[in-house]
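The complex is shown incomplete by one protein chain, all other protein chains being positioned as in the whole.
So that you can tell them apart, the chains are marked A, B and C in the order they are listed, and the count of residues begins at 1 in each.
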């Protein structure tokens, strides 16, 4: 079925197709339509929606439902996600699958409600305490808001780990055609879950491991699954990348601006390409290194003061100079702005 | 005065010498003695101590006192710090100076109360939302627990930004000689603060900037001060680094193990040296690059699954192979373990 | 269907028959089985159960569901009910129907988990702020736990006001036969509710009335409905009351002890009777005054230091001497104890 749909609403449409039946959250601009759609659409499929007392209550309800084996999610924006960091660390430490959507707004503190991409560090590097990783997916369209949410549920279950859909306020708020096929959602068996039944009484969902060796073994096992994710899950998109002398790198809404900049540059005869990471963790480091093999320069563009650029540098490890261009506060670079940047060799390339 | 002192207690002794007169916190192992000492020692100097309802209450009380121009601090361990991430982002966004001590415990979630260094990402990269940075200092002894806390107050005021003392549970719990000179603490004037007086009524402490251009300008100004910090504040320690073929890198308690490993290696005729970052942000990247110039290999050791190693790689940018060795869960590598690692060429160096 | 059932479970069985489909609560001994049964049984009928972050969250979720026109309830014991007092006042002030079960435990503060009847003042006089009344029903058996819960839902809707099922830990914990007929629950239309539909958009559920005259009018209208309840709803039970020279008054579990004391007294030839209030508010004052017309003494027995005795005195207004006998802390007076009290004329009758 093809329909016009807002990004935030598409998230819930995808979630329901993926078999998600529980949403716990607290509204915040520019993510509120996610909670709103969850409230109305989950009810139609017999699901549960709770507007919790706070983001902390919400993420702990997610923990409870995840422990019970339910496909469950929450959504918020930066300040709310910050409040959830303890809970996210607990979910990861207890190896509980869930989906968390972060519709990024601008600025540290209260900032404003315009789009930014400045929660990259908080979500990709792990804003909570302890050694853990979020699986992080970065949609660039309404269609992907639905599809990557569906994928997030699959990956969360595959790795028993929180999966984050990290999008900027633009992608959350914009309206585009969405095409979803009705399908039977296959929710995997979760024999480790605690379902309130006799059989699952022996199950234990916890992140506490009092002995050092025991906790180290637990983390080694987590690391092993993260290593597997790094092998199997990197996703990305290339656009005119094979012969690019200048490789642009950007995700989310920025990638769409970059795509136009590539087109403009190609029209001008410049060999410019685009690398768009779709998974931010695991970061498609090898693919990026391959794509940049022939490049003379890499230009990373973000709606931030420079966060993903670190992962680009780590991926390229000094083989190609990496430049950065960022806009913040809700400002988004125009195609012209990027093009100008492209054609003026940066004075201080790293 | 020379005295035997526990690391966590030294934090408060340093804080009081630095003119800190307010502490808001919530106790958590292995950081509890910080709150305990604050409760008893601050009272003796006419200061304020509040055990708040929660970590969230505590960090927001810190915000209030900081806005009033008081030298103020809090302390906690991983889970507590995660709960404070929203507040920390607000403090940074509102450009409020304060000191935050994180005595790291082990594991994501509840884990256990043994030492780890796994909050590196959360504190150094910014666990909260938005573009901001914490100033981060990493003491390796009881003496430094006091001295770096004092420095943290100075840097916090210099940059109007949260400064974090990031230590592992070992340094927090161990007892060593501490020598502190009584001195007059010089707390700078803070004409921007809101002191409940007529004159300061016009002052506005906020992180909200509704217009995109306004918020961007605010962030550019923050960036400028961060750039200044990157020029002026990197601190580190070298040990047998000038001719080192193998350069060890570690901070906090790990650096002391590495120092012994250097000594053991030197006794065996191996040219091994140590680079110990004291500031984790700004990271002493240039100094590290210089120190590693002659090295054939760099070995980073952490009580984590590999976090600071990213900053080492970013600093060296591919010029020297970087290996990583980590222990977690409360396990600390022995000198022998590190030495063995040193002498066995890692199969998979990055 | 006749079954053996625990009092706390019977509450939920009654609630479901009454069409209740939402429960928000937080567990506390000796009320926990209510939440437990709600969690398992509501699910079977497509209802909603949320274990909230706190009692405060729970009562505000009740407010939300009640405002949406749903039959909704919560349950707790003394400390939890105290935390809900603000919310209860808001429910009453906004004229929202809901059912609240208080399974009373012993003591002020933490006390212990044994039964008492010491929340009488808090629930009957109105423990929250402002002029309002709870409808209060006092079951004395497992059968009544179900039936009075059903009645509570009807009264709550009839008067658009919170209705409280006030029982002691004994009645909550004991197991007795329960006979419930399956029946269609008739939930009345609630055209005033805010259902998230276009039609109900104009509805306003609020307790704020900024103008003094407006708020006075609102309260006059509440008073008028309370006056109606006082006329129509008093419920009570008499036992050998017509010729009683000594009239015993007690509710809940106490009434069962008193009933045995009446029987023992009658066997001894003493004209002793029992008046058991079933509604504690509206208090069956007239019926009590009539029942006490021939009595020479009235003896009130409570598991408290003397709370309902005030309503007995107000009902009799000096016409008959009123004595009080109370046990607390979890101690329940024996039949012999009451009998002894009966036959020894109290020295200090009021």
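Assume a residue touches a chain if its C-beta (ideal position, glycine included) is under 8 Å from a C-beta of that chain, and two chains touch if they have at least 3 such contacts.
What you see is a predicted model, and the numbers here were worked out from it, not measured in a lab.
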In the full complex, displayed partners of the excluded chain: B, C
Option from C:19, C:47, C:78 or C:172 whose C-beta touches the chain left out: C:78
Residue touching the undisplayed chain, where the options are C:216, C:268, C:286 or C:336: C:216
Option touching the unshown chain, where C:39, C:56, C:270 or C:335 are the choices: C:56
Touch with the omitted chain, as defined above, among C:46, C:269 or C:318: C:318
Contacts of chain B with the absent chain, listed as residue ranges: 39-40, 46, 48, 50-54, 56-57, 60-61, 64, 196
Residues of chain C (touch criterion as defined above) contacting the omitted chain: 56, 77-79, 81-83, 85-86, 88-94, 104-112, 114, 116, 118-119, 121-122, 125-132, 206-219, 222-223, 304-305, 307, 310, 313-314, 316-319, 327-331, 350
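In the analysis below, only the chains that are shown with their structure count from here on.
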Touch-based graph of the chains, sorted into line, ring, star, complete or other: line
Same vs different contact residues, chain A with chain B, by half of numbers used: same
Size of the rotation, in steps of 5 degrees, that lays the CA trace of chain B over chain C: 180
Centre distance in Å when chain A and chain C are each reduced to the mean of their C-alpha atoms: 51
Distance from the mean Cα position of chain C to that of chain B, given in whole angstrom: 56
Averaged-CA centre spacing for the pair chain B and chain A, given as whole angstrom: 28
Two or more partner chains touched - positions in chain A: 56
